[in-house]
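I have a structure I would like to understand better, so I am pasting it below and will then ask my questions one at a time.
Here the complex is missing a single protein chain, while all its other protein chains stay put.
Entry: chain A
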């Protein structure tokens, strides 16, 4: 019987201790913020939406290789000898047209592994974290300056050029093997 009342007393007493504590917290400054109206500043190293500075991209595909979830798709086309693509801001010579640089941000796991191997530091994570979309296809970001049609044109152009090169190479080679007796002797 005595224990029974003692238990009740202890229960009420410990509840009162708790109530005292929570009452104290009425006068403590709130730690929460009203999110859409007030936003915290993210630290410099914050890892959120990926961004690619395509002007600096040399199309080396290091980021594509590093991605554990394969959310980066890159297609490149070789530049023709008469085209000068210039250099990146870090001084690397650009040799490839980057005809496609797509990042499916809905697949991205924000691990940041693509950022470190980039030789020109053109792919990096920004502090943008609000990028919801109504259509999921809008979450595939196209960073390349080429539209798909232009990319197709470029590809054809290069194919054409390579074909010409081949023809050019093939022709003198034939002449050499047929007309020059020294060559025939050497071969035999």
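In this text, a contact is a pair of C-beta atoms (placed from the backbone, for glycine too) under 8 Å apart; a residue touches a chain by one contact, two chains touch by 3 or more; residues count from 1.
Note that contacts and distances are computed from a predicted model.
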Fill in: Choices "NADH-quinone oxidoreductase subunit D", "Methylmalonyl-CoA mutase C-terminal domain/subunit", "Thiazole synthase" or "Heme exporter protein B" - which one is the UniProt name of the chain not shown
"NADH-quinone oxidoreductase subunit D"
Worksheet item: For the full complex, which residue in A:66, A:79, A:140 or A:153 touches the chain that was left out?
Response: A:66
Discussion item. Tell me which stretches of chain A touch the chain missing from the display.
Written reply: 7, 10-11, 13-15, 17-18, 21-22, 31, 42-47, 65-66, 68-69, 109-113, 116, 125
